[in-house]
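Excluded from the complex is one protein chain; the other protein chains are retained at their positions.
The first chain written gets the first letter, and so on, giving A, B and C; residue counts start at 1 in each chain.
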Amino acid sequence: MSPRRTPSGGRIDRLRTIRFIFDGTAYTGHQGDTLASALLANGVSLFGRSFKYHRPRGVLTAGVDEPNALVTVLRGEVREPNIPATMVEIHDGLTAVSQNRFPSLAYDVSAINQLGGKFISAGFYYKTFMGPLIGPLKGTRFWMLCEKIIRRAAGLGRAGHAPDPSRYERMNAFCDVLVVGSGPAGLAAALEAAQSGARVILAELDPCFGGSANWSGEKIDGEPAATWASDVVGELKAHGNVRLLKRTTVWGYYDGNTLAAIERVGDHKDAPARGAPRHRHWTIRAKSVVLATGAFERPLVFPGNDRPGVMMASAAMRYANQYGVLPGEKIAVLANNDSAYRAAVALAKAGARIVAIADLRPDVSAACRKLATEAGAELLTGHAVIGTEGGKKLSGVKLAPFSAASGVSKGNARDIGADCLVVSGGWSPTIHLASQAGARPLWSDDLQAFLPPEAGKGWIGAGAFNGTFSTAEAISEGFAAGRKAAGQPALETTTLPDVEPAPLDPNPAPVFEIKAKGKAFVDFQHDVTADDVRLAHLEGFVSVEHLKRYTTLGMATDQGKGSNVPGLAIMAEALGKPIPEVGTTRFRPPYAPVSVGALAAERFGDLKPDRLTPMHDWHLENGATMYSAGLWFRPMIYGGPGETIEQAYVREAGATRETAGIVDVSTLGKIAVQGPDAAEFLDRVYSNVFSTLPVGKARYGLMLREDGLVFDDGTTWRLGEHDFLMTTTTANAGKVMQHLEYFLDVVWPDLKVHLTSVTDQWAGAAIGGPRAREILASCVTGTRVDNEALPFMGIVHGEIAGAPVMICRLSFSGEMAFEVYSGAGHGTHVWEALIEAGKPFGMVPYGLEALGTMRIEKGHVTGAEIDGRTSARDLHLGWMLSKKKPFIGSAMMDREGLSASGRLELVGLISLDNRPLSGGAHIVEEVDTANPHGSLGHITAACFSPALGKYIALALVSGGKARHGKRAHVSDPLRNRFGPVEIVSHHFFDPEGKRMHG
Amino acid sequence: MVEQLSPLEPVFRPGSHGNFVDGVGVTLSEIAPGSIVQLAAWPGEEKKLMATIGSVTGLKLADGAGTGASSERYTAFGFAPGKFLVSDASEGLATAFAGKVTAAIGTITDLSHGRTAIRIGGPKSEWVLAKLFAVDFALAAFPQGSGISTTHHDVFTQIQRSGPDSFDLYVFRSFARSFWKMLCHASDEVGYEVR
Amino acid sequence: MLITCPYCGPRDVSEFAYQGDGNRTRPDPASTDPEAWNAYVYDRLNPAGLHNEIWQHAGGCRAHLAVVRDTLTHEISSVRFAREHGAPAHGRRKPGAKA
């Protein structure tokens, strides 16, 4: 038997023993235990170290608000840091380690930080570490040295470097009513909504439904509350329209009643089921939401309140009632309200000795006195705990008379031995989701807490969330909320379950702090003390946000669930203002921390969508090195054995200009532009004219943006009177489509034009080179491809190897070239036929590098030159700008800045030192390697030109054309490349176009 | 005629996969219709276009967004205002509409090669699809025969409900392989059969 | 956020592409008034409160929608097809202009 396990009771499965490891020691626990309850049962009291002072810490709570007991869960090499031990369900093989300590949890050298306490008070780092004004540590150097040390001391757990192999998934859900929280109020709401026929989702963050019913010890309809809860869950399960989600934290309340939740599907298992995710990220669109999220018990601020052994009263009760674990044998109680008395009774019943109940109030009700007697405790009203004894474990508490008006009177202090102190400072409703939804909380002087306002547009509250702390009333509110959320009228009378009445007063005394000597913590994890809050006040950081930011109060992993209100109260006192005038923080998602993996789910890595051309597999089988172009994959080179990239593309481009080459151009954007107004539409969106284009011909077109700068280019083919096929660059396909759709839908809705993306309908193979026509002629049937039948920019239809093809004679390479389009499903078939036909001629397949080389030789522009800043004239495409008609961009393209001299213009460069040029190198008149300056522009694309036998480049250079024939230098300090170049026309090769016109 | 090559070819593995010990949650298959055609009416001409679809395919389309119907051979559904996707088990559907959908009514766009059609059927179909699409797949919200347009990340998808627990998905061909992999991945949990 | 597309019904915001201020009127294409063009291309109403906007249901039916949305709360008060928005008859080529 574990030292602290009660002989009976609790909702754990005592027949199932589970083995786990914490900090290298093997322990056992039972099915149903959390890591915290199992370790407590084993007598462990030290769980972690605090952030700043590295103070020893135990476990304070039993839930998601735990600030102290953070651990790292290990799964093989994968580390999951900063998980509250209160939220980890134990399972066989669970391995966890403590954090933020060196060399061990018990002996942490950084605990020396505690000695610097007053020196390293809130905001100390803003006032020092600035370093000397002169010398080797001037500027930011001294700070950066200090920072290194500070960073090492700060931080909690350590993240690993091993990729996480776990599966994370997302799930979309729709429902009429989402109920958040499955305590008595939530269960009642879910049941009522389900019975009225609504589609219901019930989300519970714990492993079992029922909330407080699992540990309150109350009776409902004469049965233990937990039995009532499981009966209701059983009823809910029988409804076909209910989805029950346990281990599910609803963490975000987004616009449009969209809620985000994380379901921990596999964390409680040694290995997840096959194909099941570890976490499932739910996006729930709910017509209506019932918030039954309960309340958090607040700590009190007093010296030594962070010593291991100090625990929230409700948590201690939960450990006893739900887990069958006693947090101590001799337990003292400190409270400012009635609720702790029930904890005292529960702990006494479970076998602990309640050594004293110190109540901050001068007097308490008869009901409380009765409970104190029942617990066998000495009741000390008007008393406070003014200090705690013990090292890393509580051994006693110091009590003294106390009154809210005059504070502690030290004269009659007495010491009481205790190994556990349970504390209740009142309750804060869990209003986070309502606040995320935009609700402004209201302060209740009675409850000394922020309450949600009237129900919001999409939600309604029930139970402790509303500040309704009696179970009977919570259930009643739950039923009403469930009906309302399901759109049903309220009932005049309802039969409600019978709950034994709790004669306790929910209102606490307005006391948050007991002022006495010693460090009294407000924010446990971040080591923010009451004095820190007062220091912030002294220095003027008095607004809530300043308080938070200056002291880091509430910024820890528990997000201030327990510390927020006490911190505000201390500031309010310092300011002499009521608490609500100090303000409250607006809560933002997430309610509790959420794994990055769950949110990313399948959106990255191998599961990120990619796009493949119809010939993709052929490319791979034939040695292509693939290049990712946006989501597409395209062949970069088809490298031979031992070939470098440059050798490969030079060979490919050379062979193409020598005989023929073939390239996959399926990725080009293709848009069907159809309808009686298609030609008119194209005239408006292109800078040049398309209405004069005859059927069966193609034309190169240029599009500008509204601001007059170049947007995209491509050829458009007229396939019929009302039927055009537009091509765009690969990169801009989606943007062009949206641009055209916008104008058609919003600006020119009167035009009869339909646009359809047909990029995927067609496989495109461009075959070019002196022998291209012969190769094509040898395999095409049903059409001639000679100059007469297929002139430059002509289009014909035929068949290749039995598959229908459409051929347009156009050229990007500058060679006699043809784009052969076939149905995508025939793409590989046609491609292979072309390859076969090309074999006798020595035709090669070529990739993007060779394509780029040939386009540089021809001076064609692509995305590197059309970079969103260049005008048509900058690119020497002024001839494309029709003067006969307005078009998109025509009104703005002549603004002074766009026609100013000195703009960057497209030029060609030839390397004069026979060394390679690189994209991104700059151009200068005079080289200055030590202090590069005077950039005239930059290289956009560079290659070795097999046609010219030289290293050449395209560049955008200030006053470009005027510099033709002049010498300049590349200046590339990043790659240490400097050298002379000649500035020339961008038409390097066959400027008259003899080759392509044949 | 030359057969179309499926873009799924290398990743299409018939048989049972994933967690199928308790039975198969979904069945995945490629439909590979002979033709897929998009028909689009000019505003005000929608009724005429629907009548034309009826005359060619025999499918009766009711009024309203996303209306759809299917027969042994044909399927048709609306996916955007005035726009319909029609499929035919045989080739040549675009030709069948040529001349019938006149310039006054609207346009015909042959997408037989451009879209890949995938069917998911079985008791867990809605569960698996809900992982990929932010759409309510419940029968009441998505009745049999009707169609929608939606997106899984960058993958634009048109979906027709082809049965109480069966859906036909039309995706862009270039995305089809990666989408198929995603669909299999999402089906792992419930066990799936490819056929 | 959910936007109720008149064709597709309520859909997640991730399916939509924002196309900006819906209060702008494109000048007559033949106009060369620089101020009018500058205002159309560069100036935006940017109200804190109700805003007329154009969204495209890019991940759905691809229709453009005229949406009235509150920029302070993100609440949407109306959605219509943009083409039925009564778009002014601008954009026609100036009579007599030759192609």
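Here, contacts are C-beta pairs under 8 Å (C-beta built on N, C-alpha and C of every residue); 3 or more make two chains touch, one makes a residue touch a chain.
The definition used in the following text is that contacts and distances are computed from a predicted model.
Taken from the listed names "Heme exporter protein C", "Branched-chain amino acid transport system substrate-binding protein", "Sarcosine oxidase subunit beta" or "Nitrate reductase", the protein name that UniProt assigns to the chain not shown is "Sarcosine oxidase subunit beta".
Every visible chain touched by the undisplayed chain in the complete complex is listed here: A, C.
If you put the hidden chain back, the residue from A:Leu15, A:Leu133 or A:Ala490 that touches it is A:Leu133. Of the listed residues A:Gly9, A:Pro81 or A:Gly294, the one in contact with the hidden chain in the full complex is A:Pro81. Of the candidate positions A:Asp707, A:Asp760 or A:Glu819, contact with the unshown chain belongs to A:Asp707. Taking the complete complex into account, A:Arg869 is the one of A:Arg869, A:Lys884 or A:Lys961 that touches the chain left out. The missing chain, though absent from the display, is touched by one residue of A:Gly10, A:Gly32, A:Pro67 or A:Gly157; that residue is A:Gly157. Touching residues on chain A toward the chain that is not drawn are 51, 73, 78-82, 118-119, 121, 124-130, 133, 139-140, 143-144, 147, 150-152, 154-164, 166, 168, 170, 252, 254-255, 258, 260, 281, 283, 438, 531, 535, 538-541, 543, 545-546, 549-550, 552, 555-557, 559, 588-590, 593-597, 599-601, 603-606, 608, 610, 627-629, 705-709, 864, 867-869, 892, 895-900, 918-922, 924, 931-935, 938-939, 941, 971-975. Interface with the hidden chain, as seen from chain C, comprises residues 1, 12-14, 17-18, 20-21, 34-35, 38-39, 41-48, 51, 53, 55, 69, 71-74.
Keep this in mind: only the chains that are shown with their structure count from here on.
Looking at which of A-C and A-B shares more C-beta pairs in contact, the answer is the pair A-B. Centroids built from CA atoms put chain B at 32 Å from chain A. With each centre defined as the average position of its C-alpha atoms, the distance from chain A to chain C rounds to 30 Å. Taken residue by residue, chain C touches two or more other chains at 12, 58, 62-63, 83, whereas all remaining positions touch fewer.
Among the residues of chain B, those touching two or more other chains are numbered 134-135.
In the complex of the two chains, the chain A residues touching chain C come out as 254-258, 283, 285, 438, 680, 683-684, 689, 691-692, 706-707, 738, 741-743, 745-750, 884-887, 890-892, 895.
In the complex of the two chains, the chain C residues touching chain A come out as 1-2, 10, 12-13, 17, 19, 26-27, 29-32, 34, 37-38, 40-42, 54, 56, 58, 62-64, 73-76, 82-83, 85, 87, 89-94, 97-99. Chain A makes touch with chain B in their complex at residues 169-174, 199, 273-277, 283, 285, 602-603, 606-614, 617, 631-632, 666, 672, 674-676, 722, 752, 754, 756-763, 801-803, 823-829.
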